[in-house]
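Just one protein chain is left out here, and the rest sit where they should.
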Amino acid sequence: MSSLSNYLIVSAILFMIGASGVMFRKNVIVIFMCVELMLNAVNLTLIAFSQFMGDQSGQILVFFVMTVAAAEAAVGLAIVISVYRNKETVEIDKLNLLKG
Amino acid sequence: MLNEFSHVFAFFLLAIIFVAGGIISNYFIRPHKPNELKLSIYECGEDPIGSSWLKFNIRFYVVALIFILFDVEIVFLFPWAVVYKQMGVLAFAEMLVFLAVLIVGFAYVWVKGDLDWVRPKPYIAKLDDLISRDKPRIIPRPVPTMAQPVPEEVVAG
Partner (left out) sequence: MNNTDFIAALPLIILAGTGLLILLWDAFEKTPSRAPLILTMAGAIAAAIVAGINMTGPASVAFGGLLYDNAFSNFFTIIFSAATILTALLAERYLLEEEVLVGEFCALILFAASGMVMMASGADMLVIFLGLETMSIAFYVLAGLFRTKTESNEAALKYFLLGAFATGFFLYGIALIYGSLGTMNLVAMSNIHSVTTSGPMLLLGLILLIVGFAFKVAAFPFHQWAPDVYEGAPTVVSGYMSTAGKAAAFSAIVLVFSSMPAGALAGGAAKIQIVIAALAACSMLYGNIVALSQTKIKRMLAYSSTAHAGYLLLGVAALNATGVAAIEIYAAVYLLMQIAAFGIVALLEKETGTGLNLDDYAGLAKRRPWAAFLLAIIMLSLAGIPPFAGFFGKYYLFLAAINAGLTWLAIVGVVSSIIASYFYLRIIVLMYFREPLHADDGIAVKENNISYIAIGLASAALVVLGLMPGLLTDATGYFFK
């Protein structure tokens, strides 16, 4: 079997890909997918720890993260839809009504 | 020699050979007699109209969102099923509570008309309704319009 650090490195890379996607992409849907990638990278970390430490609470948290991510997806996409209805765009640069 | 992953790899290889072999042998055995109708895109037996890159009606997304929520909640049933026999009545009662909460959400979605294809307009209380109760109130009635200005060129295939 691979060692714990392999899993941690993979999940850290995934997390960074997700985080940089959130910072640099313009399309709201893509940003949202990157957020999901971050959450799943964390899930991988949790499962790896849980497996190697023989402790189940990590896996239980993963269950909750999955359901929470689904709820977040539902709310987030609903918000995107309502933005699209009013603005006809999902590009983050074009949403600039609120500026100080 | 063979560890767990090589088993997986063997299955993977076998699957590729099986599918690719079928397609390739098919290519050599089959007769080649193309005509216009045969080369057209197959779409449920109908003539295809326009490009397939269309905007889908937004109702699809709403139904999909609702589906996702109820779908993912099932994940909690698996650990519950594993320990059900040891925990007995308590586990059963807890799952009833869990499902009751889900059912409240489901009832809300259903009654509000979000599962209908044409959604009734939400009725929003205005201040006048509360201040002058004697005044005739507007009865909420389903308005048969699409709730959003998305082009209606697409209907389910």
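Of note:
Chains here go by letter, A and B, matching the order in which they are written, and residues are numbered from 1 within each.
Keep this in mind: a contact is a pair of C-beta atoms (placed from the backbone, for glycine too) under 8 Å apart; a residue touches a chain by one contact, two chains touch by 3 or more.
The shown structure was predicted, so the numbers you read here are calculated from the model rather than taken from an experiment.
Checked against the hidden chain, the listed residues B:Ile23, B:Ile41 or B:Leu90 yield one contact partner: B:Leu90.
Of the candidate positions B:Val8, B:Ile24, B:Ile74 or B:Val104, contact with the unshown chain belongs to B:Val104. Contact between chain A and the unshown chain involves residues 8, 15, 18-19, 22, 28, 31-32, 35, 38-39, 41-42, 45-46, 49, 53, 55, 57-58, 60-61, 64-65, 68, 71-72, 75-76, 79-80, 82-83, 86-87, 92, 95, 97-100. Where chain B meets the chain that is not shown, the touching residues are 90, 101, 104-105, 107-108, 111-112, 122-127, 129-130, 137, 140.
Just so we're on the same page, only the chains that are shown with their structure count from here on.
On chain B, the positions that touch chain A within their shared complex are 58, 61-62, 65-66, 68-69, 71-73, 75-76, 79, 148-150. Per the touch definition, chain A reaches chain B in the complex via residues 60, 63, 66-67, 70-71, 73-74, 77-78, 81, 85.
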